[in-house]
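Yeah, one chain of the complex is gone here, protein chain that is, but the others are all in their spots.
The chains carry the letters A, B and C, assigned in the order they are written, with residues numbered from 1 in each.
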Amino acid sequence: MKHPFAITLDSGSSLANLTGSWRTDRPVYVDRLPPCNHACPAGENIQAWLYHAESGDYESAWRALTQDNPMPAVMGRVCYQPCETACNRAKVDDAVGINSVERFLGDEAIKRGWRLTPPKAETGKRILVVGAGPSGLSAAYHLRRLGHTVVIYEAGPVAGGMMRFGIPKYRLPRDVLDAEIQHILDLGVELKVNSKVENIRDTMKAGGFDAAFLAVGAHIAKRANIPAGAAAKILDAVQVLRSMEGQEKPLFGRRVVVYGGGNTALDVARTAKRMGATEAIIVYRRTRERMPAHDFEVEEALEEGVMMRWLSTIKRMDEGVLTVEKMVLDDKGFPQPTGEFETLEADSLVLALGQDVDLSLLDGVPGLELKGGVAQVDTNMMTGYAGIFAGGDMVPSERTVTVGIGHGKKAARHIDAWLRGAVYAPPEKHELADFDKLNVWYYADASKTVRPTLDMARRKSTFEEVQKGLDESNALYEARRCLSCGNCFECDNCYGVCPDNAVIKLGPGNRFQFNYDYCKGCWLCEAECPCGAIKMVPETI
Amino acid sequence: MFQIRIHGRGGQGVVTAAELLSVAAFLEDKHAQAFPSFGSERMGAPVVSFCRIDTKEIRLREPIVAPDALIVQDVTLFKAIDVFLGLKDSGYLLVNTNQSFGDLQLDPVVAKLPAGHAVTVPATELALKHIGRPVPNAALLGAFAALTGTVRLESVAKAIHEAFPGAMGNANIVAATEAHDAVVARVRTAA
Amino acid sequence: MTDPTATATANQKLHFYQKGTFTVGNRLVPDTERSVQASIDRSNALTCGHRACQGCGEALGARYAMDAAMRATGGNLIAVNATGCLEVFTTPYPETSWQMPWLHSLFGNAAAVATGVAAAMQVKGRKEVRTIAQGGDGGTTDIGFGCLSGMFERNDDVLYICYDNEGYMNTGVQRSSATPPTARTATTPAMGPEPGNVFGTGKSVPKIAVAHGIPYVATATVADLHDLERKVMKAMGIHGARYIQIHVPCPLGWGSASHDTIRLARLAVECGMFPVFEAEHGIVTSSRKIRRPVPVAEYLKPQRRFAHLFKDGGDSQRLGHLQAIADRNIVEYKLLEPEEEAG
Partner (left out) sequence: MLKQTEGSHATAEAIALCRPEVICAYPITPQTHIVEGLGEMVRLGQLKNCEFINVESEFAALSVAIGASAAGARAYTATASQGLLFMAEAVYNASGLGLPIVMTLGNRAIGAPINIWNDHSDAMSMRDAGWLQLFAESNQDSIDLHIQAFRIAEELSVPVMVCMDGFLLTHASERVDIPEQAQVDAFLPRYEPRQVLDPGEPVSIGAMVGPDAFTEVRFLQHYKQTLALHLIPELAAEFSGRFGRNTGGLLRTYFADDAEMLVVAMGSINGTIKDTIDEMRADGFSIGLVNIVSFRPFPTEALRRLLAGRKHVVVVEKSFAVGMGGQLANNVDLALRNTPAAPQVHSVIAGLGGRSITRTSLHRVFRRAVAQPWEGAHFLDLNEDIIGKELHHVRKVRRSGPTAENLLRRLDQAAQHAAAE
């Protein structure tokens, strides 16, 4: 006997006692869907690229990001950030500044000359993309990465679509847009500008295309029937913003009234201010709360001196003067006329009441369904005509750059599958990582970084970008604010808090494993997992 | 076997006296046993210590009930306890005092003892003179050596020196020597 | 890839580690700066197969503390354990869960036995081997208190760690001098006009330890691993008598869910009932500030030992009294004052 009997015991001999038999619930590691990813119309795996950004590995972050979205520098400026709206962190302090990190990564890529990853092999398939807006560019990018030959037909003189012709420069500098379009073209995507497709089937046939993705956008301004005097100057928003890109700038006069409540209305009003208008007034029939425009844009517009006239409709326009009727909201929130009229001085009226799609290229395509001025597609983004897919503003959806980019990606995957005679099956979505699945104690207190903005004098007089980007240190800070909802970020909490040492750490990148020989099923790991990546399931007895 | 009982009060070095005596005997190659009247007495309380001296191993551990010699360090004890209990008829009596046995009304006790077996010695006075403190035990041991011859003065001096090397010991040795010499003179006179 | 040195510099500038400030690990900092518990090479001084209840705070606290001390000493560590839950659930013959030299003697003598071990190491010329004594609150604040105080006042080279679960849990949940007022235990039943433990009793052994003027005293909880490890490591860097009291919730004794162990330890601090502080040489030097203040009720409510306080509309008077105790702690230990800037 090595030691005195019974009173002296050999080190660690309790390993023979398998306490796992005590367990009635077993912990399992799970991956849950982070709300940001869930909310992203472009289907970005936001948390994944933030993970790389957190460690300062911005190129990996950018590469992860561009798996889904080839235009982070653009998106980092123009996206309305549904991810941040959904962000669980908003319930702790402020949402993570995902958008600003995204922009930082995009800008960083441009600055450092990072190139998108080219395809590994060519498929020999030819795809026609109609329209070089966000959807078209996105589809072209994804299709190219899958090895297909892609040709974009763009009706306009330059690529960009609404990103160029609908979004003012002060929100999206054109060099940024150009650089990211170039990233895509650099992959070998062919762009034909000034090439309006009149008939899709003819163009496909002529070009020997195996499939087509249509994303022609919505460029036709909606008109309102406003009685007007002869000298009344009435413009439409599409026309105004488009002309900002050309040589002949629009002439507004000193007092400009913009009619409408969307982002386009704000863009026009703010553009008018920059063009020298002393007054830019937005007339909207409902209240601020009910404006479709994003609040931060309203805020910025107000800061710049744009005025708002709520609960008003324009009844007629004469030279230099508008007649406006006051409205009230009914029980259901709809505006109702009051019969009270006022006049408003205005040198010009810009109508920003929405846009329609020019669907003429689809004339005569069999099986195609058009409804409400847009093309109908199935869940695979395919029109009623096999091989013709469509997306962006020309299909039923929210009309944003982000949605467009998402459509492009989604369509590309379906086109790719269709070409192979298969159906693309998206991976099953994980359970959502709700706020209540988190243990937010473990996250340090850190409110959102406020992005610097341009000084007011220059905002009102120039088209310099209003919102500045983050520098490296605050981008890193912002990235690190991510809670990693639903996905293990190897914080070692489970490994640390297990009173029974029943968690095996597998090393960096390999996460953990439960040692069910000893796990007593106390739930502590589940309770103390910050990000909700552990789930307890009953043992089958 | 020669048995000595020492009476005194706490703080007067009663126990030390017995020990020094035993060491003196040891130095003369005798067997000796010194022990206190084991108590928790504090300063000033009556205390007793014992010393046995023999030429062979001493096994006996009972208190000394029939002493061959009594050393009384403090005459005030006579009123408090029966100091003389068990003293052998052939025994010795050594009392620390400036007074005479007559003054102390001890003549009847002394009378029972053989002539020259009882002496007084002003040990405290000698201690104050030489040591500066009223610790009479060394002087009494010098006197004891002279009175009984059980141990020699040199042995007493050596025992004191071993226990208290240095000036303190030397002063005690001087006191012991003076007491010794005084007793020698007294006994010689008496004889 | 970006320039790695640039990243490192940025990281240095940026001390904010969202996911690493409070969690056990943090992939963003170098291994050497991570918690001991995050390490794949932690010693697991208290290993698998022990018989502690599910969600045992003491098992957790003991491993945290010992692993930290093992790292601090390079494994040159001996532990002395008082009788109690920790001893019983780790070393029933024929198996021990300890992977370090460990000695159990008695209930009330761990501090003294540790003094002996430390003395032996000193005399054997093995000064690199350090000694820890550990026990529950019963073994520390009650029966072991004499030995503990003796060890303190001699300034023996021992770190004593008290795992405070506020009662005699091993023997079936009886009151100790660390049991808080109103808590139900087997000897302070929730019966009569003033159910549970009475007000005005008990003692703060950390304060008493401070009064000994020993080099280091600290309190900690299993809810703040970084703080706990830092204190244990700091203590191991000091020679002389040291004391750390670690608050370890006990699901059995407190009547709480096993998954609430850490949450309760956290709430105890956040509500002010368990002040976490440090003292050196008789002077309190720092306290851990409350991050998210909560009323004591939030801490008490998940524990069945306090259930009587919430019955029939609630015992607002005694809850108020408990809140007052917490409030006093908050003032005394400056728990809500801003952190002093590190000098």
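The rule we apply is simple: a contact is a pair of C-beta atoms (placed from the backbone, for glycine too) under 8 Å apart; a residue touches a chain by one contact, two chains touch by 3 or more.
On a predicted model such as this, the values are computed, not experimentally measured, just so you know.
Hidden chain, full complex: it touches shown chains A, B, C. Of the listed positions C:E58, C:E87, C:E166 or C:D260, the one in contact with the omitted chain in the full complex is C:E87. Summary of contacts with the chain left out: across C:V24, C:A52 or C:M121, the touching residue is C:M121. When the missing chain is restored to the complex, the residue among C:T96, C:T141, C:S176 or C:N329 that touches it is C:T96.
Take chain B: the residues that touch the chain left off the picture are 15, 18-19, 22-23, 25-27, 31-36, 38-40, 58-63, 65. Within chain A, the residues in touch with the undisplayed chain are 3-11.
Residues 75-78, 80-81, 87-88, 90-94, 96, 98-106, 108-109, 112-124, 129, 146-147, 149-150, 153-154, 156 of chain C touch the missing chain (whole complex, contact as defined above).
The working rule: only the chains that are shown with their structure count from here on.
The touch graph of these protein chains has some other shape, matching none of line, ring, star or complete. A centroid comparison over C-alpha atoms places B as the chain most distant from chain A.
Legend note: the chain whose CA centroid lies nearest the centroid of all displayed protein CA atoms is C. Our note on geometry: chain A versus chain B, Cα centroid distance of 112 Å, whole angstroms. Taking each chain's centre as the average of its CA atoms, chain B and chain C sit 66 Å apart. Taking each chain's centre as the average of its CA atoms, chain A and chain C sit 48 Å apart. Of all the residues in chain A, the ones that touch chain C in their complex are 6-7, 9-19, 22, 54-60, 112, 441-446, 472-473, 476-477, 480-484, 489-493, 495-497, 499-502, 505, 507-508, 515, 517-518, 520-524, 526-528, 530.
Residues of chain C touching chain A in their complex: 1-2, 6-7, 10-11, 13-14, 16-28, 34-35, 37-38, 40, 44, 46-52, 54-57, 59-60, 63, 90-91, 93-100, 225, 257-263, 266, 291-292.
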